[in-house]
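A protein chain is absent from this complex, but the other protein chains hold their places.
In this document, chain identifiers A, B and C correspond to the written order of the chains, with residue numbering beginning at 1 in each.
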Amino acid sequence: MTTPLDLAIRNATVATSRDVTQMDIGIAGGRIVQLGRVGPAAEDVDARGLIVTPGGVDTHCHLDQVEPGMGNGAETLATGGRSALAGGTTSAVSFLGQIPDHSLTEVLQESLRRGEASRIDYSFHQIINDATPEVMAEVPQIIERGIRSLKAFLTYDAARLNDAEFLEVLEAARRGGAMVAVHCENYHAIGWLTKKLLADGRTGPKYHAWSRPKVVEREATYRAICLAELTGTPIQVFHVSCAEVAEEIARAQARGVKVWGETCPQYLVLSEDDMDRPGQEGAGFMCSPAPRSRADQEGMWDMIRRGVIDVVSSDHSAFNLTGKNGKDAAGPEASFAEIPNGVPGVGARMPIVFSEGVSKGRITLDHFVRLTAANPAKLYGLAPQKGDIAIGADADLVLWDAGRKVTLDNAVMQHAVDYTPYAGLEVTGWPVATYLRGTRAMQDGEVLAPEGAGRFLPRGRYKLAEPSSDVPNGFTAAEIG
Amino acid sequence: MTTPLDLAIRNATVATSRDVTQMDIGIAGGRIVQLGRVGPAAEDVDARGLIVTPGGVDTHCHLDQVEPGMGNGAETLATGGRSALAGGTTSAVSFLGQIPDHSLTEVLQESLRRGEASRIDYSFHQIINDATPEVMAEVPQIIERGIRSLKAFLTYDAARLNDAEFLEVLEAARRGGAMVAVHCENYHAIGWLTKKLLADGRTGPKYHAWSRPKVVEREATYRAICLAELTGTPIQVFHVSCAEVAEEIARAQARGVKVWGETCPQYLVLSEDDMDRPGQEGAGFMCSPAPRSRADQEGMWDMIRRGVIDVVSSDHSAFNLTGKNGKDAAGPEASFAEIPNGVPGVGARMPIVFSEGVSKGRITLDHFVRLTAANPAKLYGLAPQKGDIAIGADADLVLWDAGRKVTLDNAVMQHAVDYTPYAGLEVTGWPVATYLRGTRAMQDGEVLAPEGAGRFLPRGRYKLAEPSSDVPNGFTAAEIG
Amino acid sequence: MTTPLDLAIRNATVATSRDVTQMDIGIAGGRIVQLGRVGPAAEDVDARGLIVTPGGVDTHCHLDQVEPGMGNGAETLATGGRSALAGGTTSAVSFLGQIPDHSLTEVLQESLRRGEASRIDYSFHQIINDATPEVMAEVPQIIERGIRSLKAFLTYDAARLNDAEFLEVLEAARRGGAMVAVHCENYHAIGWLTKKLLADGRTGPKYHAWSRPKVVEREATYRAICLAELTGTPIQVFHVSCAEVAEEIARAQARGVKVWGETCPQYLVLSEDDMDRPGQEGAGFMCSPAPRSRADQEGMWDMIRRGVIDVVSSDHSAFNLTGKNGKDAAGPEASFAEIPNGVPGVGARMPIVFSEGVSKGRITLDHFVRLTAANPAKLYGLAPQKGDIAIGADADLVLWDAGRKVTLDNAVMQHAVDYTPYAGLEVTGWPVATYLRGTRAMQDGEVLAPEGAGRFLPRGRYKLAEPSSDVPNGFTAAEIG
Partner (left out) sequence: MTTPLDLAIRNATVATSRDVTQMDIGIAGGRIVQLGRVGPAAEDVDARGLIVTPGGVDTHCHLDQVEPGMGNGAETLATGGRSALAGGTTSAVSFLGQIPDHSLTEVLQESLRRGEASRIDYSFHQIINDATPEVMAEVPQIIERGIRSLKAFLTYDAARLNDAEFLEVLEAARRGGAMVAVHCENYHAIGWLTKKLLADGRTGPKYHAWSRPKVVEREATYRAICLAELTGTPIQVFHVSCAEVAEEIARAQARGVKVWGETCPQYLVLSEDDMDRPGQEGAGFMCSPAPRSRADQEGMWDMIRRGVIDVVSSDHSAFNLTGKNGKDAAGPEASFAEIPNGVPGVGARMPIVFSEGVSKGRITLDHFVRLTAANPAKLYGLAPQKGDIAIGADADLVLWDAGRKVTLDNAVMQHAVDYTPYAGLEVTGWPVATYLRGTRAMQDGEVLAPEGAGRFLPRGRYKLAEPSSDVPNGFTAAEIG
């Protein structure tokens, strides 16, 4: 106690995952070591009039993802991390792609190497898109390296697993003590609808939504839940777009299934109308699942209030809208089926949820903290290090000016992608400073954290869920072999 | 009115799909032409003390199904028809297989040729197990020949459709004004579980049930419903085995989806315990979905009473239990995965439902008529010709002695298959005579109808259901192309 | 068979509760004795081009109801019967009020005396509004007289039962083998809201709807169901106004409770907007529950299609709109709380359901027959004598011109009440002739049946439902005392 603190944040209104309190925060060695009465510190920050929240934890973003040929997309952990810090996010979980002709370990190594330039702390989900015996044999080692979550796609030509492969992934996760995150849309139905739409000359961006109606998301969600019930593996359904899909999650939760639901800002403020803008402008709003109607946005807020949806991530994707070729590589003549799916949002996420949620009175401040930091951290094994303001936690902190109004545009976002789908949206409440492990990483929009400021976050073993008993004689998938 | 009737059934207690009435039935030209006061007839039958019901309509049985190589199974429309008549069934819907190197039309021709020896009236569902453009191009003509229902399997190596193929089938049916009947189990999950069970040395018949727990049926049922919602096609879920699956059907019905559910006697009186009999004896009870627990049987009766399950068919399958090779071709050393799935029941169905349903007080007589004759006839376009006792309907009639007790064994069944899974079951209530289009076809267990007594039943166009609107802007799958 | 028939209806399209068939109908002694080929008759009616349905059975109408002081309302079984016949209804179940200082038997005698002038066949529900021991002691004898249903009100000052009294009524019904029909609205909540509205100066007819929102109907419906579960008594919920209420009935049905739901034309074609017409005109649309919104009307049709609501009755009430005193006795200055609740509809019911249901394609013809005749007859013990076209049934028949368009007004209705709330509604499909027990009772709008043409219909014992088991140790209310 005689050693002074490194940093003290004083006089703040501190929002944690459970309450909002006036207190000081004392930081040493990058961690929160004192709350309440806080002793002398090498540096004092007076946060009077500001709200302090934990740094955002974005457990779903595609940053520096190694691509086929070991290439990379438009957004790195350095550039995406810059945007993250600007928007109040200090940790991200990106993805390890499964790359043809490369072992999972090689991709992990390359990803860790790239991570050395990250501006934020980071982890990865391991994507499995080809569940061969060789690949699955490698999975336990990957998990042991702290990659405590696998990602499965039920759609996309290059990525989708059939149900047997998905079961392999679920079973490997359960055995390794890992979660599975799932993209739930019906691959074949989308393909079938797309073929019909293209044959009918319906090629514009708006037909993206037509090619994947709610029912294909609802079906795949129900299926993913059933297969997870079979193996007894906990899963998170990624990017839930509407209340009907969330309702299937709610039903499963009520019968005791360990399933959680995530949504993203694009389902809270964008809609199918955005894809109907003139020319290829609509391409900038294309993501999957597709944004639904305005009424569906309110349905999602209801599901957030009910607790069925308990995480808001960004699903930040690294596709440029303009340049010589339309959205990323697709070109101005591209049909919706050729345009890559995904929108950037790692920087926009926290301000949008703060503004649409807290400032508009839809949720409380502590609920905001749970949605954007505490819940994703708990679910993915980053807690108690990340996600909350508590003794022992990393001093990842955001200072908010709750009354500041900012109109979003791409410059504000500071990411490498050349546009934001949220341009023109005015938000109320803005992060004026971000601290990463006790170091000031952003101040008044200026990102101070250099490349390499971020660290890899190995994650701990998931507490095993009880296996399902929906098999004769108490047999469960877990019992065989 | 001056011409006498061909036949009069007098003094009977007549059970129709809606009521039970004392009346006479007047028949001419094979049809019911007079009810109530019935005039003079060439032949009079005094049915005092007996109950008269419509002849059973079994819309799910594998009789004379053309097999690969144009071969055939153990049961023909002649032998299966004999069993049917013995058990009070006068019409059956069998299947047109899709045979490699043969057009659908060829198989239909061959099936119609074989049908010439049928002892009962018959129709077919067209199985689609390889939805190639060539095959799908042929479908409209098949439907126009009166084959107003397609059959899709979501499991079985040789038969299963992926979801895009299933959508093709659904869409072709909708356009042609046909129903789709679906076998709902998750192909990949069953394969995955089977592999694990076999690897673990769990090979006996009882592990058949372990390889396909309820959740794989529930999943596939939900999926089939969703895809049918997408195209707006009416479907019937075949052989529902438990209340959890039926509940998904009930939910869909409540939101207006045109989906119906069928069950079979094996889910009302057999259970997983039967598959656990010594040696290969359990093979005789193997069918898919697998029989569940005793408690599940009561769950199915509840769903019948609620009206969620409104048809009981037999799913009569033509596999011999004994002979030199165990169940059909599988052999005594065969693992559960090699033993063909299916049990015979075209003759047992009506007495079992009468006994377990009516005699045990679970359902009323008119409900029995709806389950076994009127509903299947309506659903599959055989009404008003078949399925009820009404003016203009075919004079397919069964005279029941409601008090007679019979212990089932294979001789009683009179089919070609060498066993019945219901051996030893005592039923109360027995058909003492069966009439097919006004001609006595069975009397006191003796089948009088010769080969060729039966006729092909071309079926009318299904009244189109409203397409689903779960697509943006009111677009539906039906609108494209 | 040698005796000729009294009457033959020939060449008709006959709609029964299960099908639509071309056939002739042979009638003798007032009953249907022959269907199909029909022999010579004293009188032949050629119904070519017309649809024949069973005469309507209206199990909820206030006709000649004995009022306090043994007085009577505006509508008798003679006048209301005239309207009924004009609209295709041949049987009605009215009510026996419980009159202060008069025994139930006295009121029954008086009601039967008045019934001698009825133009249609009739029965009664016994209202219990004061469940004293003396009254309850009389109930078994009343039931034995063929009054196989009791009516309970959960609201209205003069009529409402508290829950203990309602349980007495339920228990008495169960013991006597009778149904209970229930008016479900929360008495106290309506009173409380009414007091507040009046205190606030909100007195116009439209505030009638404000005084009894959906939730008060939903609550009371749930409560009635629970109390019926406790005693194991079958109940029908009268006049369900919206899908939310019907959904509670559906949930109870799904768990096996014997509960049915009725609605009325006022919930299918009237709305709260009608009560907002200028001055006291809105009073003409006041009934309880109150008509809801236009969207709620479609919700009711959905519930009809699902089978949750399976009877449409009129709840015909005998209040005059005009005259010297505003709606009945209330006067032009009356607040909504003083204006009697109820609208006339015994004549309008069948044409409205035919037009809005069948002609508009919402339901099939046989569904129309079930809703308006077969189901109410079965539920209230009038079947098989009433409600369907079948051998042995009374020859109550309606001949419809399906294409005729008629705009409703009070003259068309032919009742004694001085208005119809359906004035101005154009219906497609109109009854051109009505037969009561084989006698022509209406032709082309002219009612031919004289006073006294109708008969009292004693009803048989209700088949006892299984008592609920929701009591410890298998104890049920039925077991005590």
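Throughout what follows, contacts are C-beta pairs under 8 Å (C-beta built on N, C-alpha and C of every residue); 3 or more make two chains touch, one makes a residue touch a chain.
Given the structure is predicted, the values throughout are model-derived calculations rather than measurements.
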{"item": "Omitted chain - touching chains that are shown", "value": "A, C"}
{"item": "Touch with the omitted chain, as defined above, among C:Ile99, C:Ile143, C:Leu167 or C:Leu379", "value": "C:Leu167"}
{"item": "Absent-chain contact - pick from A:Asp19, A:Glu67, A:Glu144 or A:Glu446", "value": "A:Asp19"}
{"item": "Touch with the omitted chain, as defined above, among A:Gln34, A:Ser83, A:Ser211 or A:Gln414", "value": "A:Gln34"}
{"item": "Residue among C:Tyr156, C:Trp210 or C:Phe456 touching the omitted chain", "value": "C:Trp210"}
{"item": "Those residues of chain C which, in the complete complex, touch the missing chain", "value": "162-168, 186-189, 191-193, 196-197, 199-200, 202, 206, 209-210, 213-216, 218-219, 222-223, 226-227, 229-230, 272, 290, 292-293, 468, 470-473, 475, 477, 480-481"}
{"item": "Residues of chain A in contact with the chain not shown", "value": "1, 16-19, 21-23, 26, 28, 32-40, 250, 253-254, 256, 302, 305-307, 374, 383-384, 388, 390-392"}
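Here, only the chains that are shown with their structure count from here on.
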{"item": "Labels of chains that are neighbours to chain A and to chain B", "value": "none"}
{"item": "Chain separated most widely from chain A, comparing mean CA positions", "value": "C"}
{"item": "Averaged-CA centre spacing for the pair chain B and chain A, given as whole angstrom", "value": "49"}
{"item": "Inter-chain centre distance, chain A versus chain C - centres from mean C-alpha coordinates, in Å", "value": "58"}
{"item": "Residue list for chain B, restricted to those that touch at least two other chains", "value": "none"}
